[in-house]
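Before we start, here is the structure in question, set down as structure tokens.
A single protein chain has been removed from this complex, and every other one stays in its place.
Right, chain A next:
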Amino acid sequence: MEAVAPKPQVRRFDFRHVVDSERLLGILMLAPAVLFVFLLTGVPFFYAIYLSLNTTIAGRFDYSFVGLQNYIDILQSSLFRRSLANTFIFTIISQVLVLVLAKILALALANQFRGRNLLRFLILLPWAAPIALSTIGWKWMFDSQYSVVNWLLRALHIIGPYDFPQWLGEPHLAMAAVIFVHVWRMLPFATVILLAGMTSIPQDVMDAAAVDGANFWTRLVHILIPLMLPIMSVALLFGVVFTFTDMGVVYVLTRGGPPVNATHVLASWAFQIGIISNDLGQGAAISLFLFPVLLIASIFMLRLASRTDVGV
């Protein structure tokens, strides 16, 4: 058949036919995943907005519409404002630290040396381990009496022999502890992303700069960092989203204390109000305060994706 007909026409016909059936096949293969994800994220999201405009408690399915009352109540609560501020403090401080430390660590790991794979595995542990379990480890290390951290500090004479800092018993130290655990957890993730970005920079660019007499800092500031800006933004965006919306660290480490609400974040406060106190309407409203940050992060991701023309 192909031998007889003029070639271009056959191809064209085949092509169009294939495209039509392929698009149908494509939609059929994609639809179940899209539908499933939408039903479990899109629908609950709109339901959350509906809940936040009503007064309703768990176990009963009657709603009374209260408009923006839940939001007004929340904003007037000093406990809520505290947790909102904490969320920002935790996220900003920890992400700045993570970016700086990850950059240093990635620069070191970019070198080839013996034992690199073992070290990479050890550095990766905090990211791979379930956060609720590793935070339990930190809770023990920050114990009021048997803290190994304090023991080390005493042994190194950084604190006096009879000092027992209450890491989780004093508001400022507890804040520091939560930030520290977040940094510890996100550092490996940011490092491996930066490392991947670094190895993708063509070596000849770096070599050319070195030949031109650029020293380490010049190369870092003028070549490495500008070239790595997109990948650094990826690491930062993920870091911000994961830290801003996390409640595992606070819930396991301090339960929001000490004594009450000193370290609560938006997510753990929403859990406290929505699930423990059964006020679904207010709980949903608190959770929705996470959304603007997510939205901004998503827009940045999309812009990043369109600039690099392939994907996120």
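Operating definition for what follows: a contact is a pair of C-beta atoms (placed from the backbone, for glycine too) under 8 Å apart; a residue touches a chain by one contact, two chains touch by 3 or more; residues count from 1.
Criterion: contacts and distances are computed from a predicted model.
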Just go with whichever of "Pyruvate dehydrogenase", "Carbohydrate ABC transporter permease", "TlpA family protein disulfide reductase" or "Phosphate-binding protein" UniProt uses as the name of the absent chain. "Carbohydrate ABC transporter permease"
For the chain that's not shown, point to the residue among A:51, A:74 or A:168 touching it. A:51
Which of A:68, A:85 or A:133 touches the chain that is not shown? A:133
Touching the unshown chain, chain A contributes residues 18-19, 21-23, 25-27, 29-30, 32-34, 36-37, 40-41, 44-45, 47-48, 51, 58-59, 61, 101, 104-105, 107-109, 111, 113, 116, 119-138, 140-141, 143, 145-146, 148, 151, 184, 187-188, 192-193, 196-197, 200, 230-231, 233-234, 238, 241-242, 245-248, 251-252, 266-267, 270-271, 274-275, 280, 283-284, 287-288, 290-291, 294, 297-298, 301-302, 304-305, 308-312
